[in-house]
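Okay, structure first, notes after.
A single protein chain has been removed from this complex, and every other one stays in its place.
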Amino acid sequence: MTKENLSKDNGPKLDVKIGGLRLKNPVMLASGTCGYGEELSDLIDLSALGGIVVKGISLEARTGNKPPRLFETPCGLLNAIGLENVGVQSFLKEKLPWLKKNQVTTVVNILGNSIDEYEQMAALLDGQSGIDAIEVNISCPNVKKGGVLFGTDPKAAFEVTRAVKRACSLPVIVKLSPNVTDICEIAIAAEEAGADGVSLINTLLAMAIDIEKRRPVLGNVFGGLSGPAIKPVALRMVWQVSRAVSIPVVGIGGITTYEDAIEFLMAGASAIQVGTATLVKPAAGLDILHGLVDFMLQNNYQSIGELKIQD
Amino acid sequence: MTKENLSKDNGPKLDVKIGGLRLKNPVMLASGTCGYGEELSDLIDLSALGGIVVKGISLEARTGNKPPRLFETPCGLLNAIGLENVGVQSFLKEKLPWLKKNQVTTVVNILGNSIDEYEQMAALLDGQSGIDAIEVNISCPNVKKGGVLFGTDPKAAFEVTRAVKRACSLPVIVKLSPNVTDICEIAIAAEEAGADGVSLINTLLAMAIDIEKRRPVLGNVFGGLSGPAIKPVALRMVWQVSRAVSIPVVGIGGITTYEDAIEFLMAGASAIQVGTATLVKPAAGLDILHGLVDFMLQNNYQSIGELKIQD
Amino acid sequence: MKKRHFDKTARIIENLEIRPNIFLMRLACPDICSYAQPGQFCMVKSGLVQGLDPLLRRPLSIHRCHRDTGEMEFLFRVVGRGTKALSMQTSGQEVELLGPLGKGFDLKPTQIPIIVGGGLGVAPLLFLAETLSGKKGVAILGAVTKGELLRLEPFKKTGLEILVATEDGSFGNEGLVTSVLERLLAKLDDRAARDVAVFACGPHPMLRAVFSICNGYGVKCQVALETIMACGSGLCLGCAVRSSGGYMHVCKDGPCFDASRLLWE
Partner (left out) sequence: MKKRHFDKTARIIENLEIRPNIFLMRLACPDICSYAQPGQFCMVKSGLVQGLDPLLRRPLSIHRCHRDTGEMEFLFRVVGRGTKALSMQTSGQEVELLGPLGKGFDLKPTQIPIIVGGGLGVAPLLFLAETLSGKKGVAILGAVTKGELLRLEPFKKTGLEILVATEDGSFGNEGLVTSVLERLLAKLDDRAARDVAVFACGPHPMLRAVFSICNGYGVKCQVALETIMACGSGLCLGCAVRSSGGYMHVCKDGPCFDASRLLWE
């Protein structure tokens, strides 16, 4: 049944727009939890999803942090991958062609340590066929500013966003860090700099200690917390940001079931991303999509936008 | 066995000092999760604990938020009690005598909407026999400053702390909000204003939505997230703050097992508070204390301070 | 009797699915049993739960209390993960129980009890009925349809007069328990009305209707309420309901309330 519901004629309208980015439905996979897509192709049809956000890419390949990089916490996952990635050139040569051939709506997550690096990345990705949008990960240290994260300073967030926008004609989504006093302030800065949308949240800065070994569990000491544990915090931020900006908001954080996804869409998100849940169950995104459609049918919602709670 | 281990002569030394506050051991119960003590007396001997922090008290009684006030999230509890409390006068008359009679080390958690209110509270509590310390909850809106929380602004945190310190001679612990970009900055402000210690974390601002009713679950829309879900974030903050200030740090946030408590003590906390875990299991604090003692015996730790990881 | 409560691990004697998704769990817990009063509840956690989700214990009314054997019963519906885990348990396994908690029904002024239970609302009422057993009184039990009626047989054994209402008329009176109650109260004269005490448990709209009927006839009415709870024992102040005197806490001031003290928005 759900297969049919997904077709255009009967059933609710699922498509959403984030600036110039058109998604056939609001369910995407989050950066860092779906590889470069191909890894999942054995189990799910990625082209049925709204899109995928590939693992964060930098100008040069990065080797990542020293292990251990993972630790499970109550209903959460702590990771310190350290942004290991193949670098933009390998991505374009080795990963993008597969995504294009398989008609996967592809958002490229980019990261850098200076405004200049972000700008170069954007320029390199611009005009590449097969790339539908850029997601700018601003939870990175600004090496020129003593390592303060771009995502914790509205001015830095503004500047990165503007640089990326100027360097390319792709739709640009700015991905916000939750480790701030006032996330709306950062979202507004991104909006003012011309972002087509904001996505949130990235992981919460966290840690764990191995009491037998008497040292932090992660090789990197600190890591990012994701998964169901953080969902209530993510939802609150999506609620706040949706009311603070007028560009579309993409909700991320602990989304595991279709009910979770609906909470984010009701809070004001135009689309959502599934992260950790895909690590646990590769088909999580598709299950969420099917559950969403069934819910909309049962409750007579005609389009995604209608889900939003108006206050 | 564990009963004996708690005795002074054999076994490790468990006592800790937070400024002038002496605790016989580092395990306390957190404010808002152990009532005014008496509610637990049927099940556990409170005087065996390091101490308890009573439900936050204001100058006048408060009725609290409209229900629903609670919601369970994955490994977490969302609450919006709204600081319901009997007010300082009733506390002194009706609650304190029981605590005193039962030799419970008592920390009074205070809250206010202006520096003036905090100051008055501190003056009223000063010199009352049976009160061992004050914990200043600064996760409250400063009504004179447009409702910005004291705990998110280092200057406001400094001023509240100084006012409370000046108004009383009791040891003062400042309880920090985790909803900030840089918690160390706030901790340092409290230290500079003369705090005897800082305790952290209070709850993470969060929410949940009832998708059938199409509205936030909590009557207050937003609530505070506590429980195991937030432990990795709390531990990270305790680690950071312990390295940023030289006054004692009290670790709070999701502590459920003795292993959790040891993680916080290793991260640098001098003492810990058990919150949500007591709601689930009234004896959680005592179980943690016993587990801690056994661990110290097995691993040859002589005192609480030795647990701390030196980097 | 002095009020006391316990935190105990209890062994399950039997856990039966008596209707689809409705379980009757019998277990041994002499301590709690010997202090329990009708209308009180326990905070319950399944021993099958290995991790920390579900985190909180779940409130369940004490359905029955065999003081001689120290056995207790719970009657519960599978709603979510907490009750699901309880439903998966079998005899010999353990549950954690905190109880008995809260204020039960006030039985002091009870001359002629009228018990009104809608659906699963019978959960706390069988213990009450068995305690009142021997008194002249009535129990009105309701369900959507005959097949969903719960615990008719044990109620019959209490000696109370049993009236049944089913919404589809498949058994007893057609309609709601409130209609049966209304007809019953309508027959009372003023003096009898003073001697009658209604005890009700069920969905909130039913309780509101029961109270409004009782109020109309000047009959005393107690209701057993449900709210979301964290501690069940007065620590968190999370289970607030509005009363004429400000917020009350269901786990401490209730779950059984004099209905006239509550605000029925």
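Order of writing sets the labels: A, B and C. Residues in every chain begin at 1.
One rule holds in what follows: a contact is a pair of C-beta atoms (placed from the backbone, for glycine too) under 8 Å apart; a residue touches a chain by one contact, two chains touch by 3 or more.
What you see is a predicted model, and the numbers here were worked out from it, not measured in a lab.
All shown chains touched by the missing chain in the whole complex, by label: A, B, C. Of the listed residues A:N25, A:S242, A:T256 or A:Q273, the one in contact with the hidden chain in the full complex is A:T256. Considering the whole complex, the residue from A:P26, A:G227 or A:G253 that touches the absent chain is A:G227. Checked against the hidden chain, the listed residues A:I81, A:I134 or A:I262 yield one contact partner: A:I81.
Touching the omitted chain from subunit B are residues 74-75, 228. The set of subunit C residues touching the chain not shown comprises 48-54, 81, 84-85, 88. Take subunit A: the residues that touch the chain left off the picture are 32-35, 39-40, 42-43, 55, 63-64, 66-72, 74-77, 79, 81, 84, 227-228, 256, 276, 278-283.
Note that only the chains that are shown with their structure count from here on.
Shown here, the protein chains touch in all possible pairs.
Looking at contacts between chains, the pair that accounts for the most C-beta pairs is A-B. Of all chains shown, B has the CA centroid lying nearest to the centroid of every protein CA atom. Separating the centre of subunit A from that of subunit C, both taken as means of CA atoms, is a distance of 47 Å.
Centre-to-centre, using mean CA coordinates, subunit A is 35 Å away from subunit B. Touching of two or more other chains is recorded for residues 74-76, 227-228 of subunit B. Multi-chain contact residues of subunit C (touching two or more other chains): 51-53.
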